[in-house]
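The complex appears here minus one protein chain, its other protein chains still in place.
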Amino acid sequence: MAIRLSQINFAYDISKKTNVSLNFTLHDINLEINLKDEMIAFVGHTGSGKSTLVQLLNALLLPTIGKISIEDNDKTFVLEKKLKDKFINDDHYKQTKKYRKFLLKPLKHNIKLKELRKKIGLVFQFPEYQIFEETVLKDIMFGPKNFSLSNEEAKIKAKEIAERMKITDLLDKSPFALSGGQMRKVAIAGILASNPDVLILDEPTVGLDPQTKEELLTFLVDLKNTYHKTIILITHDMDVISKYIERVIVLKKGTIMYDGSKIDLFKNKELIESCNLDYPTIVSIMMHLKEYLNLNDLDVYQYNLDDAMNEIERCLGDNHE
Amino acid sequence: MNNKMVFGQYVEGNSWIHRLDASTKIIVLFFMMISLFIVSNLYFLLGILCFIWLIVLTTKLPLNQFLKSFRAMATLLCFTLIFQILFNTTGEIIHIGKFTFSFTFDLTILSLIIGIITLLLYIILGKWIHKYRFITFIILVLLIFYLQTIIHITPIIVTYNISFHMNAFYSASRVFLRILSLLSLSALLTFTTKPIDLNNGIETIFHPLKFLRKYVSIFGMMMSIALRFIPTLFNESQKILKAQASRGADFQEGSIKQKIGQIISLLIPMFVISYKRAEDLANAMEARGYIPGDERTKLHITKFRITDICSYIFLVLFFTFVILSKVLWGL
Partner (left out) sequence: MSFIELQDVYFRYTKDDYALNGINLSINRGEHVCILGHNGSGKSTLAKILVGLIEKKKGHIYIDGIELDEKTIDNIRQKIGIVFQNPDNQFVGVTVEDDIAFGLENRKVSRDEMIKLINQFSSKVSMQDFLNRNPEELSGGEKQRVAIAGVLAMNPEVIIFDEATSMLDPKGVKEVMEVIENIKKEKTIISITHNLSEAKHCDRIIVMNQGKIVLDGTPEEVFKNTNVLIESRLDILDSMKLIDKVKNSTLNINKKQEVEDALWQYAYHK
């Protein structure tokens, strides 16, 4: 039960003319994501290709070259467009019109993209892009109804999700009268109501006040723990990563620079610098203490305040007593 | 990313036409267009068209793109030509040597039946034949015409008389040359001028008219904001489309009722977002001291170069010549 991306390349705007240069947004992406129990963050600067990548996962974009397969209990979805082996390293071929024609050919698939989108839900950054119904309830029902649930079933589903997200009091309101944080919750509920296995969220915490942010993230963690969903976040916020995320995927200029645990990521100084990432606040505080107080012994990689305090106590206490 | 969407037909370039001031271009173009309707002499018209194309060549515009811009008007052009040829029956009949362009043919019941069958065939086959559909259709129709000249078994319904007259040829050519020249002129303008410069050009032209100035400046501001926001709103609509697609909205399949629902799911966010943008923009403009209709200075002003002056001199000479030729020689 996993999504597998192999050798994915993606380019927007491919020109037929060989004198117009080709710009691939993604290069040779290989990635495997479980459909269950994962908490992943995609990190990277604007233009790193992270939003393109999540749109590929959701089949809103289809790969220019490469293979995506999604294995589920009963069936496997495959999206594939392969370059013949003999051409893979053929630079001469890649200069030809034939290659351009090959790139422009649409990817053939035997599946309904809609079914795939039901499995993998994507919440965009701005809820304004999707909210349109008169009431919150109807808006949450829009997704399930599209995925061929009846009106009644959709209503039950929507109410269930609203209860889980603690927004039942909003159901009869107009979605346009809500605050930013509430709107975002409604948008997430609208995707969750179709019961996807994987939930992808683009910058879900930007612009939220600290309480709402905390609520939302705890809800997502709970979603993973209780309902065994896979949650993928696109985020710039290293504090969110240090608190809530297990696996981090770092993208830079369309390639995956790192795929692994957050702990190893923050210890990898060169990578952090070359990708121009920040440290989580606590780590950077600890680094400051280490430098300012000359504590060579201090282990700066702490991910919550209590651990940080214990480490300071250990380090400073030992020296004196 | 696909963020380099350019609105309009502008082609980047640095020819002398590109560098001409937009208001010059608009004025010259306007009077050239008028002169096209004053002149009725075929050779004169042909001369003008050749002249326009000569200018096009000097701009180094990609010619295929230039020709493509005529495509939309091609049907209209053909239609006018056919119309002229069929219904203009004055002047002598065209003949080359002994052969006169005059035909009589009969519509018989058999050919009518064959015609209907071919039409049906065409519609059915059209599903499979994509590429040469139109040509196939023409060939089929011609076949029917041919058939009925050799088969005369069934009774005749109507007899048609088609003849091609000299005047039809003249007027058709005149229309043809005029439309082609008009299209070339307007393509020349839009290919070499950015929409925003066009807008500024129009504003400059109307500026001397005091009673209109206020409205022109408001209208100009509206146009320039529209031009500024068209690409933004286009990107926005793409995002909304994707957001709804990920909620399972399917714009290809489904019943009409579902489709309407899905179109609404695009339109409402579009309106809401545009409204929010408009509100923010109005605030930003007001805070930066914009007062609608008030006098403003301009960053982009008419830069009169030697080529602009030459263009005007040429225009005056050309236009006087057109008028004179009309009055004196009736060309």
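As written, the chain order gives the labels A and B, with residue 1 at the start of each chain.
Here is the rule we go by: a residue touches a chain if its C-beta (ideal position, glycine included) is under 8 Å from a C-beta of that chain, and two chains touch if they have at least 3 such contacts.
Small disclaimer: the values here were computed from a predicted structure and weren't measured.
Considering the complete complex, the chain that is not shown touches A, B. The chain not shown here is touched by just one of A:D222, A:D264 or A:D278, and that residue is A:D278. Residue B:R277 is the one among B:K259, B:R277 or B:K326 that touches the chain not shown. Screening A:Q211, A:T226 or A:N296 against the full complex identifies A:Q211 as the residue touching the chain left out. Across the interface with the omitted chain, subunit A contributes residues 45-46, 179-181, 206-207, 209-211, 236, 239, 276, 278, 281-282, 284-285, 288-289, 292-293, 305-306, 308-309, 312-313, 316-317, 320. For subunit B, the list of residues touching the undisplayed chain reads 3-5, 196, 224-225, 227-228, 231-232, 235, 276-277, 280-281, 283-291, 294-301.
Note that only the chains that are shown with their structure count from here on.
In terms of their C-alpha centroids, the spacing between subunit A and subunit B amounts to 46 Å. If you check the complex, the residues on subunit B that touch subunit A are 1-2, 4, 236, 239-240, 242-250, 264-265, 267-269, 272-273, 276. On the subunit A side of its complex with subunit B, the touching residues are 12-13, 25, 47, 55, 58, 60, 114, 117-118, 121-122, 124, 128-132, 142-143, 146-147, 176, 190-191, 194.
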